[in-house]
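Below is the structure I would like to discuss, written out as structure tokens.
Omission of a single protein chain aside, the complex is shown with its protein chains in their original locations.
Residue numbering begins at 1 within each chain, and the chains themselves are lettered A, B and C in the order written.
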């Protein structure tokens, strides 16, 4: 057992770090920093194209489809350097990490040829359309319906919590293709063009005052009959696999962002004198320790994944980081005091740590609430009985 | 709305405080302090007789049965002064607060004449025999059986968590008198003499190293056929009523004991310099605040009970005090540091705060675990659905 | 012992509940707080004059009802439940008691009847820029023989919209002791600005004082004599604010219980899952103990005039109720899932109120430290 990356891995890190350093200049310099240029769709799309043009959009993919067959550790290094360079999560994260792997695993050759190259090139953007207002934790409960009419699927229903759907060209839509089916049966995964009159995208304003998620209304939306993953009824299996892709790879990137946030808190505490308060100092030290433990846990998870093993350390990741991050938000507010409650000007636009405090309330909700996560661990890891239905 | 006791109540308090002051001299002085003389059964019994002789053993009872028809507030004042005088919970608490009220509510006149006067006189001691190894939170699951043989009930089974059973003359035993019955049906409450060869009492050593609870084995134990509360099958209703008696009256007494413990912690913190640690000081202040809030809540509960009302403040009492007391135990250990981990001599007999720390682990278990208490609040107060069975 | 509401108090509670339920729906409070003033003047007049709550704690000789913190708490609890935006706290809980505590008869006669009539509002500028009690940036000093105030105040509730300000200023020639000064908001040299605040349903202002002339008779009770009076006002304010927190927490619980009944997951209401049930049960524990703490503290404030007891009661209520509200509001978002994270749902408004009220009169750490000193620790 040892820590540390190999020389080849360090070389890769150097290459990537250098590339980000050079790339994030000019217009792209705006992508660094707390808003990640999310207000400028053209800039975000242009960045994805630039990544594609440099062969860095889909490093994990096979070379034949525009990737460079990166190892797991290389992918992790890429995510970490991306975050260290000041970038937020990738605008086309969904396409690269979820849609692509789904098509690799379950798609037909014609689908691979049609859909993968534009993703690798940063030319087509995707949205994931799984959750519904009545089916959040409980995806099997979903109601969006698609039925065949001639050579097309016609889709009716409402999706929610779709991030960046307003910039997406295509949606990966989980819907019920067998009338009258219930639960996980009769579901299919359709590939649906978003730029059509029967698709309405409505941003959801969240408690931070910003809008990162969307509601999507499918009101007789259409897609060609062949735009289905596998056969009708294969949707549940494919959707569950989709949700399983990418686990862990982005964690070190996320932690690099957490590190930046923690440094902001530490700086604030030093500047405003709160670091002299022993009770605050204890909490700051605990935050530091908590983040180091998180990194240790992720490294162990990745090392195991490299050996094709999945240990219990993988399944705790979400619960651990969500708890830590939420506590960091509260600590930040206590360090900053009431000044954190003020925005400059009359817009509801708060300093980064206040936004982080607010946003962190979602950490224990998205991608499986704390309650769902605990059930998963209890049932799958510990083998405890399922909840009675 | 106002705080403060009436002049009559304060006069009662003065009478009782003075009585304790005079009574707790000589041998009885040993009843003050952390062990409450529990190692000396004769002393404890003699104290109960003295209370009885002075007409203070059962103040809540009607005068006809040796009581003085005390009001709720007077009972509370009595409990509070008892605790302030340094006494622990009454040795015959079970008889006075649970058995007596059960007999008043459900007993026949001959049972009242036979059983109540010796309790009032401090001459007969009782044990409550409800819980079983397989029926703790879930009393309806109990298996102890009694069947009629001639003029007697013959009892087979095992009870557990019975406090002070080793000094009891009688047991209030919940058992199944209808063969083959399940759940809460077919149960009866029997009055069983404990001093008979077919009753074996085994003290349970607890993690503090002491034994306050017992297992009781009924191995063909007998009691006369008329020693039953109500009719066969009435046991569940009577037992539930028994568990409901006394709620709240002892809380201010308990809090007076908590106050003494907290003062010990504060004194230790001042003496060993830990009070200078701001993080410890915050926790000490929170403990103080928590105890004051507890008292405020109890006063509100009692004021409502006086008006024959039961508010939500009553149902939170157990969860609140158990949580507070467990935290006090942890705080005490952190204040005392490693010195609290040492006992004098080689006996496993630790200083009062260490014992309190250990004992407080039971606070979230006995009299309804935290989990059961939360279910009760969720279902009875908030009207949420019952757990699926 | 009569630690229960009197009939009159129960009636007041009923009146307050139904009034604020009527005027304080989600759309109504969002609309009202977006106004420049941050509230609706016509409703304010109804509160102060028609309902008569402007007179609640005013002595009878000014035509008031002479009631106490218990009654204020009853109303504040209902304000907390609806987050109804108005200058009630600023005027009735802070400024009016400051004038009553520190002003002389003439000063009181000048303003109190107008407040009782709902014709005037007022607020209290009691902190400096950082909003920390005790850290006061405004200074009053004599320049060329004339008293002037310069400096800044932060987080003044409705300070941009009220008619009068009671300003706490350090007194330059009285060892920095506090003077309380009563000034029209529109006095020359006073600049008030509503600032964007984390709690969208509560308006606060930053106030600049640029050599503001202090007319004769404006200092309440004499220069440098305001420390004790201000402390009493803030302690009593902390108890009233704790009542607001209890009301907010209670509403969070109600929203959560309703959602837990209605939201179906895995074929049953989420309120049938222990994870949710127990979260809601813990809310009840926090809320009921907090309510006991508030009314105990309110009775203490009304019955025991001693300052030490008042401060301890205020710190007890502030610590316990701040935590109770915050944790309940945070769990309310959790119970609601993604919906609870949206702007549209009210959960975030309660969460933000919980966060922002935490520090209004010193955060829980401040009050714990104060309690520790009262306990003779260090």
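Everything below uses one rule, namely that a contact is a pair of C-beta atoms (placed from the backbone, for glycine too) under 8 Å apart; a residue touches a chain by one contact, two chains touch by 3 or more.
Being a predicted model, the structure only gives us computed values, none of them experimental.
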Chain not shown, its touching partners among those shown: A, B, C
So one chain is hidden, and I want to know which residue out of C:273, C:296, C:326 or C:350 touches that hidden chain in the complete assembly. C:273
Checked against the full complex, the residue among B:160, B:173 or B:328 that touches the missing chain is B:160
Can you list where chain C touches the absent chain? 273-275, 278
By the contact definition given up top, give the residues of chain B that touch the hidden chain. 131, 134, 136-138, 141, 160-161, 204-207, 209, 213, 277, 279, 333-334, 337-350, 354, 358, 361-362, 364-366, 369-371, 374-375, 387, 389
Could I get the residues of chain A that touch the absent chain, sorted low to high? 1-6, 9, 73, 266, 269-270, 275-276, 278, 281-282, 284-286, 288-290, 292-297, 299-300, 302-304, 306-307, 309, 311-313, 315-316, 319-320, 371, 373-379, 381-388
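Just so we're on the same page, only the chains that are shown with their structure count from here on.
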So, in whole Å, the Cα centroid of chain A is separated from that of chain C by 41
In whole angstrom, the CA-centroid distance of chain A from chain B equals 54
Of all the residues in chain C, which ones touch at least 2 other chains? 268, 276, 365
Spell out, as numbers or ranges, the residues of chain A touching 2 or more other chains. 277, 279, 387, 389
